[in-house]
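Every protein chain except one is present and positioned as in the full complex.
Then we have subunit A:
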């Protein structure tokens, strides 16, 4: 779908539909909406339609940021309590990894990075919580 071929009215319609669909607990749709219509909203000369698109894009951006913050804080909160070994966290854990599986590829640096990055982020989140308490 190439929006440059659409008329302005159709663009507004599409942007609005994406915005409304994203409002149903679908922040990814909002993210896509903001990226897709960003150049139309901000990098082009303004007219009536563009103002509407701008409105929806700004709404999508704000919504996406809100959801990202909510998800990140929930995840940090969850991992913190999970690392303490609380029982209720076990009910909400998606998968119980049994440790890293070793294979011929596993000594590759890229693989190491992929594995260590989430661990690093977990560490960071723990740090964040401790810093907050200080």
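The criterion applied here is as follows: a contact is a pair of C-beta atoms (placed from the backbone, for glycine too) under 8 Å apart; a residue touches a chain by one contact, two chains touch by 3 or more; residues count from 1.
Here is the rule we use: contacts and distances are computed from a predicted model.
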item	value
Options "Ribosome production factor 2 homolog", "Presenilin", "EF-hand domain-containing protein" or "Small ribosomal subunit protein uS9m": UniProt name of the undisplayed chain	"Presenilin"
Missing-partner contacts on subunit A, residue numbers	1-2, 5-7, 10, 14, 21, 25-29, 32, 35-36, 71, 74-75, 78-79, 82, 89, 92-101, 103-106, 111, 114-115, 118-119
